[in-house]
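Heads up, one of the protein chains got dropped from this complex, but the rest are sitting where they should.
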Amino acid sequence: MSKSITVRYFALFRENAGTSEEKLSLDVATAADLYEQLQHRHGSLDARAHCKVAINDEMSAWDAPLADGDVVLLFPPVAGG
Amino acid sequence: MSKSITVRYFALFRENAGTSEEKLSLDVATAADLYEQLQHRHGSLDARAHCKVAINDEMSAWDAPLADGDVVLLFPPVAGG
Amino acid sequence: MQMTDKPIRPDELRDLLMDKTAGAYCSFEGWIRNRNDGHAVERLEYEAYCPLAIIEGEKVIAEAKKRFPGLQAHCVHRYGMLEIGECAVWVGVSSEHRDEAFVACRYIIDEVKSRLPIWKKEYYADGNSGWVNCERCAAHAAHD
Partner (left out) sequence: MQMTDKPIRPDELRDLLMDKTAGAYCSFEGWIRNRNDGHAVERLEYEAYCPLAIIEGEKVIAEAKKRFPGLQAHCVHRYGMLEIGECAVWVGVSSEHRDEAFVACRYIIDEVKSRLPIWKKEYYADGNSGWVNCERCAAHAAHD
């Protein structure tokens, strides 16, 4: 069953996706499922192990379940400081 | 043969000696000899291993020879910072 | 933990950590330098997702304080465009003794650099630009 998910991209991910945010209707159970589908879509996301994900402004695990209406933030590898 | 040595005391050593400087005429070959004689004289110098000595404003080893007219600085254990 | 687009003032931040029981203060600053990996860098742009950067930064500081009771610590990170010589991040720690000041300061900057959602893009003298890879990813890759 398809869910409405808002995806926000940051830094390199935003440049690769060509947008900072998109609303998608996808059949995904977890954040990892979402990431995999977006890799097919944008072709250029980094290896997931170095990336982080937040769901509704909370840092989450990749196996966290997604619900209809969730906002998912996709963070490429960070390099602050 | 006796040498004229100026000894300067610092911090705890100065308080124990009751003076910051004295001129002594002593029969000493090295800084260690001087220290030993002063321990007998003042009775309260620290264990030499934790103390330092300078001869004519240069940090020296305890086995450094003393010459007539030398100025010897006796440093108790330091605790800067 | 604070995110700001204004110049960081280490002197004012330091004073916030003063405490009559503190005998040691250690600070770290990350400065924008004019070279990286052999490239001449002209300026650096920091992108941050501030709401989560602050939450994660507070977690890092809380971890340091839990490890060393009595510790005081604070961190400020810039975002936006920065010029050579500017301070991009500041960490300050005060504590009873210097051991924990050094260890906690190092812990905080290491974790801040690798856990907060902050990214930097270098603008080179030759007109190119590029996102900087994270240190830990590079370290992991080297071990692969």
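For reference, chains read A, B and C in written order, and residue numbers begin at 1 within each chain.
Heads up, the rule we're going with is that a contact is a pair of C-beta atoms (placed from the backbone, for glycine too) under 8 Å apart; a residue touches a chain by one contact, two chains touch by 3 or more.
No experiment lies behind these values; they were computed from the predicted model shown.
S.K.: For the chain that is not shown, enumerate the shown chains it touches in the whole assembly.
M.R.: Missing chain, whole complex, touching shown chains: B, C.
S.K.: Quickly run down the residues of chain B that touch the omitted chain.
M.R.: These residues touch the chain not displayed: 10-12, 50, 52, 54, 57, 59, 73, 75-81.
S.K.: Just the residue numbers, please: which parts of chain C touch the chain that's not shown?
M.R.: Chain C touches the missing chain through residues 10-11, 14, 18, 20-36, 84-85, 94, 96, 98, 101-102, 105-106, 109.
By definition in this document, only the chains that are shown with their structure count from here on.
S.K.: Please report how many Å separate the Cα centroid of chain B from that of chain C, as a whole number.
M.R.: Those two chain centres are 49 Å apart.
S.K.: Go ahead and note the Å separation of the Cα centroids belonging to chain A and chain B.
M.R.: Whole-Å distance between the two chain centres: 73.
S.K.: Could you pull out the residues of chain C that touch at least 2 other chains?
M.R.: In chain C, no residue touches at least two other chains, as defined above.
S.K.: Counting only residues that touch at least 2 other chains, which ones in chain B make the list?
M.R.: none
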